[in-house]
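As structure tokens, the structure follows; a few thoughts come after it.
Shown here: the complex without one of its protein chains, the others still in place.
The block that comes next holds subunit A.
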Amino acid sequence: MGKKHETPLLDELKKGKWISFVREMERAAEKSERTEDLLGQVEESYRDKITHWKHGGMAGVRGYGAGMVGRFSEFPEKYPGVKECHSIRLNQTSGFFYNSDVLRKLADIADQHAGGLFNFHGSTGDIQILGLTQADAEDLFQKSAELGFDLGGSGSDLRTPSCCVGPARCEFANYDTLQICYDLTHAFQDELHRPSFNYKFKMKFSGCANDCVAAASRSDLAFIGTWQDNIKINQGEVKNYVKKFNVQKYVLDKCPTKCMWFEGENLVIDDSNCVKCMHCINEMPKALKSGDQKGLSILIGAKAPLVTGPRMGMMLIPFYDVHEDSKNDYEWLKGLISNMWEFWDEYGVSRERIGELIARVGLVTFLEGIGLEPTIDMVREPRSNPFIKFEDEEAGAE
């Protein structure tokens, strides 16, 4: 048995009502000396107010360039169990659905080959198993692969795609988020396992504009469900809501385009002015449903602040008919994505996210590069400066 460490600071975090990660680490440590040493090192960080992990470190499995994050302790003598303390990313299921059988098998793998600790889940979506050594990697990988769980992404590759619960349990879903997430992850296995991009590239799928997987802020390519025709109104249910709360104040007055009103007792929506924001549907789910012509919008370029500042996804494709395209194995979408990757490959520089590239070369250049026409939905408003680069042909030859 490894040495038991005194952890007076961490012990404080076993108190209180919220479930304690220290308790979880201690439970894992009962089975794994590695995790006992992890507790010791984290306690030392709490004392010193500084991380005690060395910079970076290589770790991985044969044939893949991604899926593991290498980590080495600053104090390997003091905490031999975390001399190597890598984490491995397993590609989660679409919508994070599991059963008890497979979870127990994953728990066994984590106990046998790592520190018995998980992140359920990493913020990109993967199941992360913490505390393995390079020597464990191959066995852990193959055992999870036998269960049907391949590794997820890391480094300059396609990161693990992720989606909201969608049609599996949400009446707001405008397309099958789980299926497209699954299909595209499979289609791009090579791009996911073998980094070949300038930098990371993330995809996320939300079934409607509520964006429960935060695609528009956490993925380079965000897929947000929407519809093209009219919101379906059940006038009887509207009347029930009117009896329950102030529909005028909390629904109609809050519509961002003020495109709803009452004519007598009937609710009327000017759908040509509706921006599919979901507010009215969220407030009166029994009365209002999205239309029948469902599909999704594609937004591009979201990223965290480094290096040139944070970006939200911006509108690239207002409406993509995913139902039609999925019948052809997403031929159109895959074409669009590979055009983007080619443009990024050609004009991007190392560690430049695609959103930064678009900001640098200009949206129109990017659109020309990937074969799309600019449309008015891509901008909040037209430009207000006159520095326009007219093309020679349009100005006429001399």
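Throughout what follows, a residue touches a chain if its C-beta (ideal position, glycine included) is under 8 Å from a C-beta of that chain, and two chains touch if they have at least 3 such contacts; residues count from 1.
What we mean here is this: contacts and distances are computed from a predicted model.
According to its UniProt record, the chain left out of view corresponds to "Dissimilatory-type sulfite reductase subunit beta" among "Dissimilatory-type sulfite reductase subunit beta", "1,2-phenylacetyl-CoA epoxidase subunit A", "NAD-reducing hydrogenase HoxS subunit gamma" or "Na(+)/H(+) antiporter subunit F1". Although one chain is not drawn, the whole complex shows that of A:Leu117, A:Val238, A:Leu296 or A:Leu333 it is A:Leu117 that touches it.
Between the chain not shown and the residues A:Cys164, A:Ile231 or A:Ile300, the one that touches is A:Cys164. Within the full complex, the residue among A:Trp53, A:Phe75, A:Phe319 or A:Tyr347 touching the omitted chain is A:Trp53.
By the touch rule set out above, subunit A reaches the unshown chain at residues 9-10, 12-13, 15-25, 27-28, 31, 38, 42, 45-56, 62-64, 69, 71, 85, 87, 91-104, 106-108, 110-111, 116-121, 123, 130, 142, 145-150, 160, 162, 164-165, 167-171, 173, 176, 178, 182, 185-186, 189-190, 193, 209-218, 224, 250, 254-256, 275-279, 282-283, 285-286, 304-310, 312, 349-351.
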